[in-house]
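A single protein chain has been omitted; all remaining protein chains appear in their positions.
Chain nomenclature is as follows: A, B and C, assigned in order of appearance, with residue numbering initiated at 1 for each chain independently.
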Amino acid sequence: MDAPVVRLDLPARPEGVGVVRQALVGVADGLALDGTVLSDAKMAVTEACTNAVVHAYEPGHDGRLEVDMFADDAALTVVVRDAGIGMQPREDGQDTHAPTAALGLGLPLIAALSDEFEVRGGPGDGTEVSMAFNYERAADPAAENPITGGPGPSGRWTLDEPDPAG
Amino acid sequence: MDAPVVRLDLPARPEGVGVVRQALVGVADGLALDGTVLSDAKMAVTEACTNAVVHAYEPGHDGRLEVDMFADDAALTVVVRDAGIGMQPREDGQDTHAPTAALGLGLPLIAALSDEFEVRGGPGDGTEVSMAFNYERAADPAAENPITGGPGPSGRWTLDEPDPAG
Amino acid sequence: MDARTIALDARHGDVLLVVIRGEHDIYTAPKLRDQLDEALGQRPVGLVADLSGSTFLDSSILGALLEARRQALESGVNFVVNLGEEPEAGVQRILEITGLVPVFPVVRSAGEALESARAAPADA
Partner (left out) sequence: MDARTIALDARHGDVLLVVIRGEHDIYTAPKLRDQLDEALGQRPVGLVADLSGSTFLDSSILGALLEARRQALESGVNFVVNLGEEPEAGVQRILEITGLVPVFPVVRSAGEALESARAAPADA
């Protein structure tokens, strides 16, 4: 993709998430993006940035958060990247750096609100989440990737088990 | 200055100016910046970015615009940088890449709305404009660096001649 | 960005309102948690999270609201979310696609919110 890229590079801190979201609004403004698509993009990008802030780096260690936004004829693509610990296999439902009560809805929301998404990276490699938001949608992505389940007793979201027969 | 920096790197195009301004709003939000200071910063940063878009690169050639924002205890500093032709000595009032009717108020506005500013770079070196916005102002910078003159017959702003006696 | 405010409204007798305006995310979630805790600590009959003036909420905010709901249920406080009559589209959407409208529960006006915060039996 050789579309010109808007890149943000900022500290992976809570106050940075709003900076990215505001910049996204500015990019969308130049594209005359539809209201629902913009609002879905704001939410999905917020969740991806929040994950970099919350999960990627050791508490107290300031890592960077890098975000690329580029527009082609059909979609706005946003890539959120960190150089942190990478997605770890979960052990007994506990997260290395999770604060009190990470709800567990971030990736499900990203799946439900983007028209296409990809998560790259493994332990030690950092994490890169790429999300595309089509200007014209054939269907509501939230209907295609619905969020199932509900709040569990632990405070974390409990997704419904996929039906092995379906 | 080793404060963590929010960096934006984007094409020097008209639609990019709003992206920078929106990101600035996001940064200000994390700093709980005073309304007047924010509104002055939005204006000054807009003018600096507009200059990079309008003057730095040959028409049709897409250069980059780089913006750093960092906050210390006393001020928010914004640096706007391009890799373009640099500030040129003006010849007979004509500007190399100026579009119809560049008003000539950009640098005067930057001077009037920032508490401190600096322009670096010469022909061929690109241009870097650094502006500081104090959280608490001792005086209104617009009173200290007032904009003089008015619209001239050519469409460009005509600044009052500085009084050689003063 | 719209002003981000979180405020306690105690002008409704035995029902407390936590009023959430503007954009909220991980940056302001701790403040919201504190405000909700403080409100619950006052042992009101009901607690309303008023989202009618909020323009953006993410999953950190949903997490804070769900935690308050859990504590409210435990201590017999009626909990309800007021989305208002003209909610911001994105705020409505996150509540709908997560299926949380009947869970919180979500109502659509201040009047309805006060009524169910006063009257509803705190069932689990």
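Keep this in mind: a residue touches a chain if its C-beta (ideal position, glycine included) is under 8 Å from a C-beta of that chain, and two chains touch if they have at least 3 such contacts.
Computed from a predicted structure; not experimentally measured.
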Residues on chain B facing the left-out chain by the touch rule are 14-15, 17-18, 21-22, 35-36, 39-40, 42-43, 46-47, 50, 53-54, 101-103, 105-106, 109, 112-113, 142, 146-147, 150-151, 155
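Note that in this section only the chains that are shown with their structure count from here on.
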Chain B and chain C share contacts with A
Distance between the CA centroids of chain A and chain B (whole Å) is 33
Each of the following residues of chain B touches two or more other chains, namely 25-26, 29-30
Residues of chain C that touch two or more other chains sit at 1, 27
